[in-house]
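Apart from one protein chain that is not included, each protein chain of the complex appears where it belongs.
Entry: subunit A
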Amino acid sequence: MSEVLLQLEGVHTHIGPYHILHGVDCAIPAGGLTVLLGRNGAGKTTTLRTIMGLWQASSGRIRFDGLDISKAPTPDIARAGIAYVPESMAIFTDLTVRENIVLAARSGPVDSGRLDWMLGLFPALKRFWNLPAGNLSGGQKQMLAIARAIAEPRRLLLVDEPTKGLAPVMVRSMIEAFRALKAAGETILLVEQNFYAASALGDHVLVMDDGRIAHSGAMSDLVADPVLQQRLLGLSLDAHQ
């Protein structure tokens, strides 16, 4: 396995009085795409939010490229090179598509090569460039949320359920976009409930249950092992294709 980019060691997170993460341990290697699977309420979103500093870990350690970010404020974590696409997408609906991208490129104007690359991934954004982002469809909003995350070079993308609620044709487009991102060398931690998408994209897989990592390994091993799938996810790949 290659060099570890992000490491969580015994991470516990409380939200108010609720104990949500019960000691999450995992390592995300640099390069490639790691899928985080797990049933609803397992703690996937909470894990991403904790990495991003949006919830403060109550104990444990989060290290990004050797740097301890467990106590760092969110803006510093973003500046260290982590981009976040939340489950809600959180695009700025009152701003135009262009303004959303302009804000996302914090260190200055997006260079034209990068812009062409982004708009090549998501051509729809070019057509709606000067429209308020609130007018976009769900799939287009998702594209904008991802484009915003790659508007400037980052070292790790955290993406929370990008295919949720999308029509099958959009899911396929999304998978293609992630393939292109992988080909461009991005490191991605992807929360994905759609096992078809997850298995098509994942190099590595983490399975979460009840606030802990229940399984960690190569995606190919999980795909090849229906018994393991059944045990971890209660589903078989065939049934969901």
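Please note the rule applied: a contact is a pair of C-beta atoms (placed from the backbone, for glycine too) under 8 Å apart; a residue touches a chain by one contact, two chains touch by 3 or more; residues count from 1.
To be clear about the criterion, contacts and distances are computed from a predicted model.
Asker: Suppose you had to identify the omitted chain by its UniProt name; would it be "GntR family transcriptional regulator", "Diguanylate cyclase", "Branched-chain amino acid ABC transporter permease" or "Peptidase U32"?
Answerer: So, among "GntR family transcriptional regulator", "Diguanylate cyclase", "Branched-chain amino acid ABC transporter permease" or "Peptidase U32", the name matching the hidden chain's UniProt entry is "Branched-chain amino acid ABC transporter permease".
Asker: One chain isn't shown here. Among A:P75, A:G165 or A:P226, which residue touches it?
Answerer: A:P75
Asker: Would you indicate which residue among A:A27, A:M170 or A:A197 is in contact with the undisplayed chain?
Answerer: Looking across A:A27, A:M170 or A:A197, the contact with the absent chain belongs to A:M170.
Asker: Considering the complete complex, identify which of A:I15, A:L67, A:A180 or A:A218 is in touch with the unshown chain.
Answerer: A:A180
Asker: Touching the left-out chain: which of A:I15, A:L67 or A:L103?
Answerer: Selected residue, touching the omitted chain: A:L103.
Asker: Name every residue on subunit A in touch with the hidden partner chain.
Answerer: These residues of subunit A touch the chain that is not shown: 52, 54, 73-75, 78-79, 84, 86, 88, 90, 92-95, 99, 102-104, 106, 116-117, 120-124, 127-128, 130-132, 134-137, 139-140, 143, 148, 167, 169-170, 173-174, 176-177, 180.
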